[in-house]
Every structure is written in structure tokens, then in C-alpha cells.
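Only one structure is covered here, and it is reproduced in the block below.
Of the protein chains in this complex, one is absent; all others appear in place.
When the chains are written out, they are named A, B and C in that same order, and each has its own residue count from 1.
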Amino acid sequence: MSEHIVPVRIYIGVFLALMALTALTTAVAFIDLGRWNTVAALAIAVTKMFLVVLFFMHLKYSSGLTQLVLLAGFFWLAIMVTLTLSDELTRWWTQTSGSWSALLPFLLRLF
Amino acid sequence: MTEIMQTGLGLLAAIQEGIPIRPPAASSIAEGVDRLHFFLTGITLFFTAVIFAIIFYFMVKYRRRSEDERPADIEGSLPLEVVWTVIPTLLVAVVFVWASSLYFENSRPPSASMEIFVIGKQWMWHLQHPEGPREINELHVPVNVPVKLTMTSEDVIHDFYIPAFRVKKDAVPGRYTSLWFQATKLGTYHLFCAQYCGADHAEMIGWVYVMTPSDYAAWLSGGARGEPMAQAGEKLFNRLGCATCHLPDGTGKGPSLVGLYGKQEKLRSGEMKLVDETLIRQAIVTPNSFLLPNYAPVMPTFQGLINEEQVLQLIAYVKSLGPEERKANSK
Amino acid sequence: MADLAAHGVHPPGFAHQFEDMEQQRDAGSLGMWVFLVTEIMFFGGLFASYIIYRALDLRAFETGSRLLDIRFGAANTAVLIGSSLTMALAIRSAQVGKPKSQIIFYLIMTMILGALFLGLKFTFEWRHDYVEHLVPGFGFAYKGPFAHGVELFFCFYFFMTGLHALHMIVGLGILTVLTIMASRGRFTEQYYAPLEISGLYWHFVDIVWIFLFPLLYLIGGRYVLGGN
Partner (left out) sequence: MSTAVIDALPEASAQPSRVNYLNASYGIRSWLLTTDHKRIALLYLSSITLMFFVGGAFAVLMRLHLIQPQGALVEPDTYNKLFTLHGVIMIFFFLIPSIPATLGNFLVPMMVGARDLAFPRLNLLSWYIYAIGAIFTLYATISGGVDTGWTFYPPYSSTFSHTQVVPVALGVFITGFSSILTGLNFVVTIHKMRAPGLTWFRLPLFIWAIYATSIIMILGTPVVAITIFLLGLERLLHVGIFDPKIGGDPVLFQHLFWFYSHPAVYIMILPGLGVMSELVTCFSRKRIFGYSFVAFSSMAIAVISFLVWGHHMFVTGQSVYAGLIFSVLSFLVAIPSAVKVFNWTATLYKGSISYQAPMLYALGFIGLFTMGGLTGLFLASLATDVHLNGTYFIVAHFHYIMVGGAVMAYLGGIHFWWPKITGRMYPDGWARFAALVIFVGFNLTFFPQFIIGYLGMPRRYAVYPPEFQVLNVMSSAGASILGVGYLIPLIYLIWSMRYGPAAGPNPWQAKGLEWETPSPPPTENFEEIPVVTEEAYDYAAPHTGVARG
């Protein structure tokens, strides 16, 4: 698994792609896309992360176990964020209406 | 030595009187909470007894009789596993629904509640009635009237706990929390701080007096107990110079506060915000933490200049300017 | 350890508790990945808090973000990506049995880029923030709208970039050790595990920055020039 040797041109290609994405994400930040600015910036960051993880860190050539380990990390991070937000974004709930329908728009903000 | 003797005698007397196993139940929710509590106690005793009985039975029946015993193999049993997975699941589902619906009801004050304000401070409780009276570590309330407490803290997190009413809620610095109860029995009950708050945490205790409505009215009017909160707030409003900008007709540097309480206000960002106690507090303590469409962010902060009690007075004043009932979407 | 000889002759770097070299390499690599998961959760506590506060006070965080100089953020991103490339090439050089001078060259390049990142961060960016009174706890004096929320934002900014810089410094230490090991000719086609697992760490630190850059610098509505 870890013995896989990645050709130099793939490393260079990944490097160039990362630099291009950095330029792109910086440029996009100056264009008004409303809330899509955040989406774009984070989507590009996730793409860059995948490039680094898959090629520089050889995850593409690693065992399923390694991939599972990494997945677990992100899954638990998601648990932490989601459940904490489920408190922090809904504290006003029973102080105003307390009806289930009033919750919906805020729950959508969680995802 | 005599001290020990006295302690011993006191203990003996207490044991003779019987050790209490149930706190007084003196609020509208106490009986309901206790029913659930006793149901859970029943479950606990039942399952503990069953497990212990089975273990003792097996211990005796299957005790090792010779060193060479080799009992036959039992791999397990899927039906049994299913049974003892499903039964606890159903049981906890019932408890969850029961407990949660009770809690959900208990967490929403009736709209006609009487309001009292609570400020936790190392190590005492400040309580203020809108009509004026202030109390320290004592709370007088009328029987059979729903009471809503709005609480905050001057310093660390405290917790307002009346065991006889089965209610408890943290008083958190920087925000308002609330709880409500309706006392059902006349009497005097413990008030505790139930969130550790420093050296004299255990001394941050007091008494709740549940009175007949007429006694309560007499208590409210008895003696010079300070002016009503809204009135004190109005004085403060003028003294701090708030009135120079927040003109009633809306022509000042700040928005008019008349009829504001309970409204949904539109912010510059387009977001709608409900004007409630929390928002007014935020506006006073950390102004410019939200921007309004037609006003410049010029309000100075009053953090450190006024205390939580004064903030509450200002809020009471703003509320007195607004509609009594919250009308959603009145804009 | 006395009976190490009983296991017969082993390649250099082999540890007695393993059966063979492959088991050892697998274990090392898995260990590093598990460690990186703990790092995800370590930074995760900060990221989670950031996400929550940003959701609660969006305008303040956007205002804070616009007070940062995007040029430093972008330049540092490029520098770190470059260092990841040289790190990957250093490992590859060992894998294919290139002479040790090449491994050392790439390692030193990685260190230079890492040092460049820290140099930009500390001597330009943080100093700039200090002069502008944007450091909470050290004469924070921003007085515009959302002053409290902006102070919170800068708490996050310094905690997050500071923690990241701390990881960079640790990484530079590791790279120094690797360079010394390489100069002693310790790495061969069979034995380059220390390079490989240190590389994983270095790339991880790069990934943290890949997320810090948009979170801190980019998603504050750069297109709004001044005002709200």
C-alpha cells in the first residue's frame, strides 16, 4: 500500500491545480454572490483538501482502513458541530412561539 | 464532647420522627414530576430485584460441585437477544414521551403570568417585583398564580432551585433565562443555588413564602419598598441621556421606543428580530451589535456604567411604552 | 531485548515487537493517521466554536474578516502548498533510492518555505494587527460597529492561526531531525517510514491552513468595500 510510487508529473500537476484553486478562491471572494460566496470558498477548500489527501498523502493508494479512520474524524467533527448548533440556534424557540413549525427555518440553517 | 452528645441526641430525635423520603410538593407540576419519579423508581427496583434474584438463584443452583466440571456449551440465543433489546427500547420510549411532554409543558409559562426578575450575584439572590419591592434571598409569591421569573447573573453562573416546586434553571451572565411555577400550597420553602459558584455557594440560599393573594397584596403595599421598576427605569432613561436621542416621535438620532416591545424589527441586513428582553439588553450593553436601516451606529456602550438591575429597570420602562401583548408581525 | 538475536538478522530500523518490515510500516502509517484524527478533533473544537459564533453574529464576523489583509493570507497559502510539494518530493526521492543529497535538498526547501510562512505571519501580519490595535488582550481598541463581535472574531483569528503556527514550528523541528537522519544516510528504499509519516503530519498542517484561509480571510464579503 504505502509502497506505491507516485510519478513526479502527478505531484507537479496537483501542485499547479492547488495554486490555480487558490487564485480562483481569492478572486471569487471579490465577486458578490450573496451566500454563495461562502459555499464557493468552502467547496474550493474541500477540493483542495481532497487533492492533498489523495495524492500528497497517498490516501488514494492506501487501505480502506486508513480511509475509514479519516472518515471517522470528520464524522465526529460533524456530530460536535451539529448537536451544539441544535442548541445555540434554537434557544429563542420556547420563549416565543414554541410551535414545531417555527423551528423549521432554523433547523434548515443547521444543514 | 457535649457537642457530639447534642448532635447524637438531635439525630436520635430526627430518626424517631422518621426520615423524610419525599420533599414537599407545592407547585402545579410537582405531582406530575413525582408520578414519573416514582414510576422510574419502580422500574429501577423491579429490574434490580429481578437481576439479583436470577443471579442468586443461578449462584446456588449452578455452584461448582467438583473441580472437573465442564458445563456444556451454550452459544447464545437470537430470540432472547431480541426480547431483551426490544423490551428496554419500548420501555425507554414510553418514559421519553412521558417525560418530554411533561417537560415541554413545564417549560412554557402561561401568558397571564406574573413577572418577577432575578439577579444572581456572588453569593445572594436579588429579586425584584415590577411593582417595586426588592428582596434579597427571599421571595414572596401569591398562591395559585402563575409566576414567571426572568433571570440573569452579575458574575458567574448560578442556578435558581426550589425543590418543593421541582423547578430549576441556571442564571447565566450575559443573557436572560426564565422559568415559571404556580405555587399550590401555602408555606415556606427552600430556595437554593444549585450551580457551584464559589466560596459561599452553600450560603446562597433563602426562602420562598407562598401567601394568600390578600396577604400578598398587603405585603406588596406594606412600607416604602422602592418605586415600581418602570418608573425607576424612566428616571434612569432621562438621567443617562437616553431621552435626548430616542425621541418618542422617531425624529431623534435613535429610533423611537414607543410600542417597540414585542415587535419584529427589520435590521439593515434584512433579517427580522423580535424585540424582547434579550434584544433590549443587547442594545443597551453592546449597542451597534446590530444595525437598523435608518439610523447611524452612534450609540455609546453602557457596559460597566449600569448594573444588571438597572438594565432590568430600563427594560421594564421600554416594556411599559409598548403594547402589553406581543403582536407578531405588527409591522 | 536480550533475545533480539533469536529473531535473526533484520534490516536497519527494524523494531523487535514486529514480525516483519511491512507490519512495522503499516503500523507506523496507521498510527500517524490515527494521530491526525486526534488533530482534526483538536482543531475541530476551535472550528466548531467559530462556526457557531459566526452563525450567531454573522455581520460582526464579516466585519472582522475584512480587517485582515487578504494578500498575506493568499501568499501564505501559496507558500504552504509549495512546501507540501517539496515534502512529497523528498519522500519520493527516498522511495526510488535517489542519492541522499536530493532528499536533503527537498527537506531544506520544505523548511525554507515553512520558515517563510512563519516569517510572513509573525513579522508582517501579526505586527500589523498589533499596530492597528486588533489583538485582544493586548490593547484591543477597535471602536467601529459590532465592536464586541469583532473582538471575538480576533480571538478566534489569533487562537486559530497561533495554534497552526505552533504546529508549523513543531513541523520544522521534525524536519530538522529528518535532515540530520538523511545526512547520515539512514533512509533507503526499504526504510523511509520516518519521512513518510512526518510527511503526513506536514500535509495535515497544510490542510488546516487550506481551511483557515477561506474561513478567516475570504468569506467576509470582500466585495463590499467599506461600510455595511
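Going forward, a contact is a pair of C-beta atoms (placed from the backbone, for glycine too) under 8 Å apart; a residue touches a chain by one contact, two chains touch by 3 or more.
Note that the coordinates shown come from a computational prediction; the quantities given were computed from them, not determined experimentally.
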With touch defined as in the header, list the contact partners of the absent chain among those displayed.
A, B, C
Touch with the omitted chain, as defined above, among B:H126, B:K169, B:H246 or B:K263:
B:K169
Where the unshown chain meets chain A, residue by residue:
65, 72-73, 76, 79-80, 83-84, 86-94, 98, 103
Can you list where chain C touches the absent chain?
1-3, 15-19, 23, 26-27, 30-31, 34-35, 37-39, 41-46, 48-49, 52-53, 57, 136-138, 140, 148-149, 151-152, 155-156, 159
Interface residues of chain B (partner: the chain not displayed)
7, 10-11, 14-15, 19-23, 29, 32-33, 36-37, 40, 43-44, 47-48, 51-52, 54-55, 58-59, 62-65, 69-77, 80-81, 84-85, 88-89, 92-93, 95-96, 98-100, 102-104, 106-107, 122, 155-157, 159, 161, 163-164, 166-170, 172-175, 177, 190, 192-203, 205, 286, 289, 303
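Methods note: only the chains that are shown with their structure count from here on.
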Rounded to the nearest Å, the gap separating the Cα centres of chain A and chain C is 17
Whole-Å separation of chain centres (CA-atom averages), chain B against chain C:
45
If you average the CA atoms of chain A and of chain B, how far apart do the two points sit, in angstrom?
39
Quick check: what residues of chain B touch more than one other chain, meaning two or more?
none
Name the residues of chain A that each touch 2 or more other chains.
none
Help me check something: in the complex, which residues belonging to chain B touch chain C?
268-269, 286, 288-291, 297, 301
Over in the complex, which chain C residues touch chain A? Could you list them?
25-26, 29-30, 33-34, 36-37, 40-41, 44-45, 47-48, 51-52, 55-56, 70, 74, 77-78, 81-82, 84-85, 87-89, 92, 95-96, 196, 199-200, 203-204, 206-207, 210-211, 213-214, 217-219, 221-224
In the complex, go through chain C and note every residue touching chain B.
57-60, 144-149, 228
